[in-house]
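Take a look at chain A:
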Amino acid sequence: MGILDSKIPSGPLANKWTKHKNDINLVNPANKRNIDIIVVGTGLAGGAAAATLAELGYNVKTFCYQDSPRRAHSIAAQGGINAAKNYQGDGDSNYRLFYDTIKGGDYRSREGNVYRLAEVSGNIIDQCVAQGVPFAREYGGMLDNRSFGGVLVSRTFYAKGQTGQQLLLGAYAAMNRQINRGKIQAFNRHEMMDLVLVDGKARGIIARDLVSGEIERHSAHAVVLATGGYGNVFFLSTNAMGSNVMAAWRAHRKGAFFANPCFTQIHPTCIPVSGDHQSKLTLMSESLRNDGRIWVPKKKEDAIAIREGKLKPTELSEEDRDYYLERRYPAFGNLVPRDVASRAAKERCDAGFGVNKTGEAVFLDFASAIERYGKEKALTSGLKNPDKATITKLGEEVVEAKYGNLFQMYEKIVDQNPYKTPMMIYPAVHYTMGGLWVDYNLQTTIPGCYSAGEANFSDHGANRLGASALMQGLADGYFVLPYTIGDYLSDDIRTGAIPTDTKEFEEAEQQVRDRMEKLTSGSGIHSVDYYHKKLGKIMWNKCGMARNEKELKEAIEEISALRKDFWENVKVPGSIDSKNQELEKAGRVADFLELGELFAKDALHRNESCGGHFREEYQTEEGEALRDDKNFKYVAAWEYKGEPKDAALHKEDLVYENIELKTRSYK
Partner candidate 1 sequence: MSLIKSSLARKYVMALSGLFLVTFLILHVTINLASVFSPDFFNEASHFMGYNPIVQFLMQPILIAGVIIHFVMGFVLEIQNKKARDVSYVKYKGSANAPWVSRNMIYSGLVILAFLALHFYDFWVHEMAYKYVEANPEDPTRYYHETVEKFEPIWRTVLYVVSFVLLGLHLWHGFASSFQSMGANNKYTEGFKKFAKIFAVVVPLAFAFIAIYHHLNPITH
Partner candidate 2 sequence: MKLYLKIWRQKDASAPGKIVDYTLDGVEGDMSFLEMLDILNEDLISKGEEPVEFDHDCREGICGTCSLQINGEPHGPDRLVTTCQLHMRKFNDGDTIVIEPFRAKAFPVIKDLIVDRSAFDRIQQAGGYISVNTSGNTIDANTIPINKYDADEAMDAATCIGCGACVAACKNASAMLFTSAKVSQFALLPQGQVEATERVQNMVRQMDLEGFGNCTNTGACEVECPKGISLTNIARMNREYLAATCKG
């Protein structure tokens, strides 16, 4: 057991959560009124947790850097949310969802947590429908489902291509109800600058009002961090511009262990980078791979001609195309899991077959889907011997009905018509499975500091399946944390309000001020973005889709040097006591510069390939990931020791009692 006690309840898998709920301490309603909880981050996990805790009677303060909780980046999730409802009668069950998630995560997540996730997944759908979330329905009025990659059932609930938005607005509405009741105080345009510990317990935060620049002290009996992932350490990612690791990293520096930082999901279907000016990447939903076929030219000279604009992709005959996913993975074809599809695209582009200006893109082609749907439609419309133009027209209509909004988005960004010419796509950083280490109660290694949603490391192992992020965020927020936190808070019913005029708050505030002063007093050579872009380049080139020992070691050195340069030479105009977006960015990038190094260190130590973590030294002859269960079947939780390079490793061994470990194969 040692220092990392996961606190997984004993007993059979299916009874663990019920048993745990029965065993833990509760706080009576009258006492809840005397207990304050801070929730940082108002996305699916934070918003849901804040609303539910307030419903229970706790006094909740929420913090978000956005101007409204409704803008948290959960809103950008497109595809859907998984739940083991078995509405389609296709044999789905909690166990199957549990099994798929563990397997999809390449056997690097906890059985107990994942089973609980599957268990409450159905409740999430019930709750959201009751809140008025307009999920897609069938003509009979029942909820509709989609299927997603890596599974054999249809269990994904969706609201057009905006499922994340609708779920977030549901949580936001639940929050609004509590704000209206006075049970939630919402601090928007506020950023958490540090965590405050009193007697080793999390007792508050230092926050900065981003409008006035004022530094504020906020106390509470417990602090929940639901601040999302750290994909922006790569500079270019599908995350929002403001997504950052600051809250989690500040907690890490105060004693919370950071788990599996190198587990990052690179999503295969994003719009490629168009130039140096690019500020972020846009995702094209995974659902496109249901109908789109991925290919590059077979001959290098064709690829070069396409890159130079001398040849159009539509002019290339079938024999001259390499549908490499169908070639390499005949069983799953274009629908292999995300990590596999991403690596395969990189492999082709590295070999010189990339198809855009920079040589970093592959085609996602809908021509055969358009033809297939067109013929089908012609047949059902009773058209005899339709000509090719009619078939194409009908087919395009079907494709538009299915993916119209995505095609429109693509056309706006790339200025090409994806109905007429294949889309160009390339992998991009999308989600981070790693995060703050938490136990079964979602408590970090700091007592009273909890973490929920993407910010924690818990449920997705080394790779996340599509439509599971929304499920986890809401499960944590609505159904797990509000129960488990009571167990901790039951000791606090006599504590009374936590004063903020103590030396702990004073010191923390002073540290925050000093740090900002230091940021604004750099010699002023380069902008914050200059450093962020440089860090992103190092991360992408050396800690990206394929990693090796040599480059990871280089990355550690380079990031460390870049961090030093940053603190000496960054240029942050404006003052610390007013609205200052450059200062906000600087604080976030400063933390990314530390996290990036730990990321590389974690990737270097994990001498195996699993899920999103691919080490070139550890692959099969066919270039597939080679997992090492004997030596690495554990969670790597890092303890802060001053510099990232000195971080101490703690291992939480993963125990599989209900699932047999197998090699993932999609051939």
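We adopt the following convention: a contact is a pair of C-beta atoms (placed from the backbone, for glycine too) under 8 Å apart; a residue touches a chain by one contact, two chains touch by 3 or more; residues count from 1.
Here is how the candidates were picked: all candidates are chains of the complex that A comes from, given by their letters.
None of the values given here were measured: they were computed from a predicted structure.
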**Message:** For chain A in this complex, identify the touching candidate from 1 or 2.
**Reply:** 2
**Residue numbers on chain A that touch candidate 2, as the complex places them** = 48, 51-52, 55, 66-73, 75-76, 85, 87, 120, 123, 125-132, 134-143, 159-160, 162, 165-166, 169, 172-174, 176-177, 179-180, 186, 188, 211, 238, 240-242, 274-275, 277-280, 282-283, 408-409, 412-413, 415, 478-479, 482, 524, 527, 529, 571, 573-574, 578-579, 581-582
